[in-house]
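Every protein chain of the complex appears in place save one, which is left out.
The first chain written gets the first letter, and so on, giving A, B, C and D; residue counts start at 1 in each chain.
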Amino acid sequence: MTTALASSTHGAAEVKSARKARHMGWMFGTAWLVVLSFCALFANQLPFIRTYDAKVRVAGQAKQYGFGPGWTAWLGTDNSSHDVFARCIYGARQTLFIGIGATIIGLTVGGLLGVLGGYYRGWVDRAISIIVDCLLAMPALLLALLLIQRTDQIKETITALGWLTRTEEITITLGILAIAPFARIVRAQTLGLRERDFVLAARSLGAKSQRVIWREIMPNLVPAMVTVAVTGLGILIAAEGTLAFLGLGVARPQTWGTMIDAARDDLSKAWWATIFPCLFLFLTVLSFNFIGDHLARKFDIREAAV
Amino acid sequence: MAGTGKAHLRTEGDVLLRVEDLVVEFPVGRTGLKVNAVSGISLDVLRGETLGVVGESGCGKSTTGRAIMQLPRPTSGSVLFEGRQLTDMSGDDMREARTRMQMIFQDPISSLNPRRKVRDIVTEPLAIWKRGNSTEQRAKVDALLEEVGIDPQRAAESQPHQFSGGQCQRISIARSLVLEPTLIICDEPVSALDVSVQAQVLNLLEDLKAKHGLTLIFIAHDLAVVKNISDRVAVMYLGKICEVAPSDDLYRAPAHHYTSVLLDSIPVPDPSVAATKTAIEGEPPSPVLPPPGCRFHTRCPAATDVCRNEEPKLREIATAHFVACHHPLYGDDVPVSVA
Amino acid sequence: GKKNDSGTIATNATVGATATSAATATTSTPGTVGSASTVANTTPAATTVPAKKPVSGGEITISGEAEVSNAWVPAAMQCDEYCHQRARTFFEPIAQFGVDNKVHPYLAESITPNADATQWTIKVRSGISFTDGTPLNADAMIENLQRTGNYILIAAEVADVAKIDDPSGAKNADGSAKKILKIEKADDMTFTIFTGKDSDPAQPLPWPGFDVVLTSQFGLIASPTWLKAVDGDATKAIQPVGTGPFIVQSYAPHDALVVTRNPKYWRKDADGVQLPYLDKITFKVIEDSKTAEGALRSGDIDMFSDSSGTIISDFQGDPDFPTLLQKDYAESNYFIMDLDKPGPYQDVRVRCALSMAIDRQEIINLTQGGILQVANGLFSPGQQGYLADNGFSTAQNIDAAKALIADYQKDHPGPIQVTYGHTADRINAQRADLIKGYWAAIGVDTTIEVIPQETFITNMLLGADNFFIYDIRLHSGITVDQQNFWWNSRSATQDGKGLALNFARVRDPIVDTNLATARSDPDPAKRQAAAEAVNRQMAKECYQIPYSWTLWGTMHKANIQGLGQATLPDGTVARDGTDFGGWFSTSSLWLDKG
Amino acid sequence: MSIAIQASTRTDDGPLLELEGVRTHFQTPRGVVRAVDGVSLTLERGRALGIVGESGSGKTILSRSIMGLLPTRGTIRQGSIRFEGREIGGLSRRAMRDVWGKEMAMIFQDPMTSLNPLMKIGAQIAEPLRIHLDMSRSDAWATAERLMNDVRIPAAGRRLRQYPHELSGGMRQRIMIAIAMACGPTLLLADEPTTALDVTVQAQILDLLGEQRRDRNMSLLLVTHDLGVVAGHTDDIGVMYGGKLVEMAPTAELFANMKMPYTEALLQSIPKLADPSHTRLNVIAGRPPDLVNPPVGCRFSPRCPYAQDRCREEEPPLIPTVEDPRHTYACWYPVGSPAYHETKARRQREAEVAA
Partner (left out) sequence: MRYFLQRMLQFAVVFFLVTFGVMIFMRIGMNKPGDPARTMLGGFVTDQKAAAVNKQYHLNDNVFVQYFYWLAKMFRGDFGISVQQNITVANYMKGRVLVTFFLGFYSLLWALIIAVPVAVYQAYRRDSNFDRAGNLFSFLFVSLPALVLAPVIIQLFVIRWAWFPRISEKVMPWQSLSGHFKNFFLPVVVLTLPLAAIFARLLRADIVQTLQSDFITLASAKGVPPSRVLWTHALRNSLFSLLSSVGVQLGALVGGALVVEQYFSMKGMGALLLTSILSKDLFVVQSVTAIVVAVVSVANLLIDLTYAFIDPRIRHARALT
């Protein structure tokens, strides 16, 4: 037989290597987060991590930026003579706590609102949409500022909230910010799911709405929620840093945001004190983005791209 | 056609389901307009019978099926199932009643929850109604799966997407049988399947029907399929019934112009059959603004002024053969009304 | 006469807010007889002797920290350092300090006390008018003094000025007669102010240092015509009118104040050149000192004042940007405790233990550029009552601190928990972080609260729930008399019962008696001894935890001349930074274009 | 391998389209999908060829391979595609652009998604005219209106200015045909043009296609899964299974004398109107082959009731029947062969025993 065409494999190699690149991003993200979480969780036990308050002294004296990156202090020391590496790890603890806490709040409340609105439609949906619209109409940062700034007075007025620490305030605030986007995405997904025949099938089997929501719809929302949560985590962590910059961060234990903000003006003097926390923040956000992107691809959820 | 009337409803025999003047309307946004999806349909099904419903896309077949299940509840009309009026049943009673009737959907993939294991899906009805303990449930489900030709072992560990379309449709069928319903409404169960698989599923339905003493309402747009499985066929057009007859009668001698056009349009896999007769012009009008009089008059070759103004009623033109047409292909024209 | 205990709190301070440190409240009094010799103002060599003659013309940009709310009405300003800096370009005081640490008349031609210093007669300088054309006379000054003297913050400063019922019969909100200062006008250009213990006109109180008050916000004189206009329309407050060397051109809060030369200014320099030299000054707001540093270096601004040791040390020895330092009579940086709060602060052992746990030099090294001096109390060098050794231990002594804590825990078992508050600022946060570390080392658990600036001060004044230990900067000045209301138990109002300017709620009879002596005793030696006694007593009780004394620096481009060279009408060189550290006169500034 | 057939069907001009051993494979994470795996066929001018087969048998990919409209990524193409004697299999997309629309046109399955929703109908019909024939805007639109009249769209002038969503499915499919006709191509590839339409409309569209084809002397490659559709509307039929062409013949010949057990089974599994209701249907057991790991030997062998060992080992070539050289099939034991009858009889006996 005549073979007028040589095999034309145009693009095949590219596809492969692109897939590989994406895979690498995902692998990197997971690896980074696993190592980071491990160090953060066991910071007190791990021998190579100094304690939070330990000072690395130069000739017995605490010194601002006494050490650059090196053997004594891997990532140098900060303006209070603390080990930047150790602080980054403790910062991870704090930052991840805030990020994950906020995501859980946003996901729970937003997810619930979204599911209810999407499932029941009608006035429930309209009411929820208005709440969501209101939350979205306010620029997020503005809302955060208002919330945090007012907590003192709120705590005074609503004494039941007196136990809130700054960390928890910020966590809750960021959680509130996350509600609207989560609710929107979940609602959109629910709207799609409720039209699917298996929901109709469940109802025709006599399942109650509650059961339909929990058994049929929820499990199908999980991929979207996880994906959006992961991507959202990156955004929330960055948001925490921004709040720190505006003076509304958590002072102690320091978050990455606080660390960056504390040292950023000494960049020319001691680049390490800013750059390393920046790097931690950046890599973590990047990791979450990579993983989010991977999940979005895997579950084919396009909303998460935002 | 496109007629109302209840002449075809039977009084004798074991009537399992009797639908009268079923109307379903959907609002179009907030315009105040509405989609007249189903406009006054009456049907009945005897116990053990298979009723086929055919019609073009959008004529309201699925809506009829769902309205019978009260999902959603019809705008008006009555649905009498096993002697009980479903339309004004309370929520909980209705949920209970739904266990006696089940539905199978067109898209086998979409009708199974993609995130659950197949066996759980099939067990779900039993779990909802807490029938039996888990071993009993399991035994029952496994037996059913076996019966529809799915390996229970594989079902226990796989999710729907690991099965082919035909297999998914079998799983749907198994699920609908678990609660031992008397009536199954099949909404185009084979439309999404390849011909070879379609035959498998049709045969399976026939077998199960005989074995479990089921009554079926079989909705499809493929006339050959409907004919194959049904005892009696109702032809729908734009939310109305135009003809009801035992299936062999209907295909041998269609009385309604629409039925005849429909039959003529079907491409026959046999080159020796003369090429299609002239197809009718146009497409079905929008159900938002259905034409007055006979709804088919806009496309009917035999339409007259009567058809444009007056809605024909279903009437018997041969034994058990009912048609809603002023000028049927055989039988008498409707006597021109005096008014 | 009867003691007036109607609840008016004697205040002679303005409490302002700045971003770099917790709170500043400063007053200055000249060294009264006998203490002036200890005072010297430090100016760097670069600016001490101007080799060249000043030239007129040119404009400069000055920056300062965030503003607190401002009305530019002397009777409503919450004036901090940067506020004074700007207000004094268009308002002028009745009197001002010279580098000789004596009060010199400014808008007044003379200020004369009677023999026992219970009546002060002021003669207004003639030939001056406000920039809106209103003439300056006795009526104008009295109008201003009456208004400002009744302003809640200034009222405390003039608490020992006699007050009488308002002759117009005006009433307060609670129905009591409205009080005005007892000021008697002699003629169009002369009037007399009377003192009275606790405002009681029947008990004239000898007050040898009264004239100091006239150099402060109380003495700033604004156009009465404009003041009345503001009464009608509050938004006119952003276009203030005074007699000063500059006229306000535009004001945008939290952004910029632009002032231009007052062409009809009443003063000329020694060579007869019309003052001021500069055509225009733009005052910007740059909240962050580091940004200001960057802006100065990149040429976006020409000068700024700052009290951050880190910033000042950055500029030390930089020939491109000379620095003028003000380090005497400095404020103290310390941790203040609300002694009213139940719990560990009530116990001197805990207070002293907390103090001993701290490594002061380390705090200075890490948060203040290493250039500040370790403080042993609230009396900084130069101030009346300063003692090199007041019995206070400034060295870190963890073991001793632990011992004290252990001792305390014998009586009060259980963990010791303290709450520490600071304003949202990087250096303060860094210090908080360090403090928590120090206190953790002696087994004290610290909760850190970040508190917004306004809340911070309100909390201290009103004694809010979360006011426990604060990082604060206060108490500049020269005499202990100026600190009277800060430490006097009269102003230690209980939490929730009103404003307490005695933030720490110090209620100590020894402190009280000595403060009274320091105000009115005619014998300077006794006043000095009283001051030292206060210092020792507070050190012994560890009422506050001092760690360093403030240092102010004014960094500027090398071509800016005349800084610290301003003269008073009588020819004496004026002393900048009184009332509040850091501010400087602008009338003497000129640009060296060569 | 199909030299004889080609020789006998060649007209003076030579065939319009000749495919030889066309293979189109995709690289996927699962492995190489052999979507089209060695298809050879010839299409004469003016004739209509129907391609039938089950879902996934490679019909769409075959027509796209001819058109050269495959995704570039991960596609491996082999074999020769000659169009009007010219090899077009290896042409770049740039070179193909002159062929597309002008000489070859295509109609897609789903009329709902095949038109650009944001462009006016007129603009979409006019687009190829302006590109290929350099028409002015007004000329192109006038021609577009004429084309719309040709495909019997009422009120064409008004419709020109409408958007696709304002038209029904049948109308849109007519528009698609108008677009395909615009530049007078010689070959029209129609991929399941009526699957998404109602039967009554399907009949209209099929008639329209046939009519246009005859009027313009076009060749038509009609891809469908419905044997009924090809039976009435094509001259020849090719049956595809698992990426291969398993049987090909003139329409009448095929129905009268089918050789492949697959073709037979396919036909038998369709319910027929002529049969009384409740007629038991014949069933093809099993599932279509996985194109990543196709069965060895004949691809139908795992499902074929007549399969022998040879079928499972050796791949049958496409050979002509004795009766009609235009009828080719790929089967070791075709319908009517002794082995076939033997197996059939055995099956029957077994069934009787079981009953």
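Definition applied: a contact is a pair of C-beta atoms (placed from the backbone, for glycine too) under 8 Å apart; a residue touches a chain by one contact, two chains touch by 3 or more.
The structure presented is a predicted model; accordingly, all values stated were derived computationally and were not measured.
In the complete assembly, which of C:I62, C:A429, C:I442 or C:I457 touches the absent chain?
C:I457
Check each of C:A234, C:A395 or C:A558 against the chain that is not shown and name the one that touches it.
C:A234
Among D:R30, D:R73, D:R86 or D:R137, which residue is in touch with the absent chain?
Checking the options D:R30, D:R73, D:R86 or D:R137, the one contacting the hidden chain is D:R73.
Decide which residue listed in C:K102, C:K123, C:K185 or C:K284 touches the omitted chain of the complex.
Only one of C:K102, C:K123, C:K185 or C:K284 touches the chain omitted from view, namely C:K284.
May I ask you to list the residues on subunit D that touch the chain which is not drawn?
Those residues of subunit D that touch the unshown chain are 67, 69, 73, 93, 97-102, 105-106, 108-110, 113-119, 127-128, 131-132, 163, 165-166, 176, 179, 182-183.
For subunit A, which residues lie in contact with the unshown chain of the complex?
11, 14-15, 17-18, 21, 25, 130, 133-134, 136-142, 145-146, 149-150, 152-154, 156-158, 234, 238-239, 241-242, 244-247, 257, 260-261, 264-265, 267-268, 274, 278, 281-282, 285-286, 289-290, 293, 302, 305-306
In the full complex, which residues of subunit C touch the absent chain?
Given the touch definition above, subunit C has residues 15, 66, 68-72, 75-76, 78, 150-153, 172-173, 230, 234-238, 252-256, 284-288, 291, 294-295, 297-301, 452-454, 457-458, 461-462, 499 touching the missing chain.
The working rule: only the chains that are shown with their structure count from here on.
Whole-Å distance, subunit A centre to subunit C centre, using C-alpha means?
46
Quick one: report the Å distance separating subunit B from subunit C, using the average Cα coordinate of each chain.
Taking the mean C-alpha position of each chain, the two centres sit 90 Å apart.
Roughly how far is subunit A from subunit B, centre to centre by C-alpha average, rounded to an integer in Å?
Taking the mean C-alpha position of each chain, the two centres sit 50 Å apart.
Among the residues of subunit D, which ones contact at least 2 other chains?
none
What part of subunit D is in contact with subunit B in the complex they form?
Answer in residue numbers: 54-55, 168-171, 198-204, 206-207, 225-229, 231-233, 251-252, 255, 265-267, 269-273, 275-285, 287-288.
What residues on subunit C touch subunit A, complex-wise?
Touching subunit A: residues 288, 290-291, 293-294, 359, 362, 365-367, 422, 424-426, 429-430, 432-434, 436-437, 440-441, 447-452, 455, 464-466 of subunit C.
Subunit B touches which residues of subunit A in the complex?
196-198, 200-208, 211, 215-216, 219-220, 222
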